[in-house]
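The other protein chains are all here in position, but one chain of the complex has been omitted.
Right after this comes chain A.
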Amino acid sequence: MKRSITRLLMAPSVIMLLVWMIIPLSMTIYFSTIRYNLLYPGQNNFVGWMNFEFFITDPGFIPAVSNTLILLLSVLIITVVVGVMLSALIDKPFFGQGIVRVLLISPFFIMPTVNALIWKNMMMNPVYGIFAWISESLGFEPIDWLSSYPLMSVIIMVSWQWLPFAILVFVTALQSQDTEQKEAAQMDGATGWHIFRYLTIPHLARPIAVVVMIETIFLLAVFAEIFVSTGGGPGYDSTNLAYLIYNQALLQYDVGVASAGGLFAVLLANIVAIFLIRAVGKNLTV
């Protein structure tokens, strides 16, 4: 087929994504250099780097960046490590496997807003929550999760959503593992740990890369869980970049500063993406 036709077939996707990327991005760049507060219309003079300075010196900036990274790394580590261990343990036929699969994947389908509401009210509420009831039955003081450990609460919610995804991907991958190889290793006296370390882990390299990549895309942008549960607080304890920018733009009406923040988020995402593509990219087939 002629090159021109193949180009024509790709054109709609490429052009739409280009437009989707370039127009808003250039508008963001433009807004970030002018004074633009919705409360003071008409005063849109050029201010240079002031918005960036303002955003970076905001007391919420450092906490937001570190919270974003802590959230990303913790959830990645929890879902990948726990996911690999659990899936290695349940990777054998047992009674009711189909039902277990269905139960396991369910949290992945729960919308983030509902996820946050369930955990905030029914699990973590210090008076009526299930956690409070458990710790009281065991004779401990109930913990007020959302105000004492806000970031950890968000991490729990997000991990709950993504762990099932990781487990299912890994279980599916393990089913294609060569059993003869495993048996041969056993004959040669390899222990369970050796098989896990030298056969299972390498076999999972690609699935792990896929899980890390997909999760990173979604974890950098966690918003609804924070919006619904902690509202970023107390203080900035559970504010991530997404939430901080939202705060600037829609609650303080400062479009200029919010745009500067948005550009910073783009920058951070790109840094993470570069690391990521280096680390796991070679495991992804293109």
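Some points to look at:
Simple rule for what comes next: contacts are C-beta pairs under 8 Å (C-beta built on N, C-alpha and C of every residue); 3 or more make two chains touch, one makes a residue touch a chain; residues count from 1.
As a convention for this text, contacts and distances are computed from a predicted model.
Considering only "ATP synthase subunit a", "Chemotaxis protein methyltransferase", "Sulfate adenylyltransferase subunit 2" or "Carbohydrate ABC transporter permease", the record for the omitted chain gives "Carbohydrate ABC transporter permease", by its UniProt protein name. For the chain missing from the display, the contacting residue among A:5, A:39 or A:187 is A:5, taking the whole complex into account. What chain A contributes to its contact with the hidden chain is residues 1, 3, 5-7, 9-10, 12-14, 16-17, 20-21, 23-25, 27-28, 31, 86, 89-90, 92-97, 99-114, 116-123, 127-128, 130, 133, 137, 160, 163-165, 168-169, 172-173, 176, 206-207, 209-210, 214, 216-217, 220-221, 223-224, 227-228, 241-242, 245-246, 249-250, 255, 258-259, 261-263, 265-266, 269-270, 272-273, 277, 284-286.
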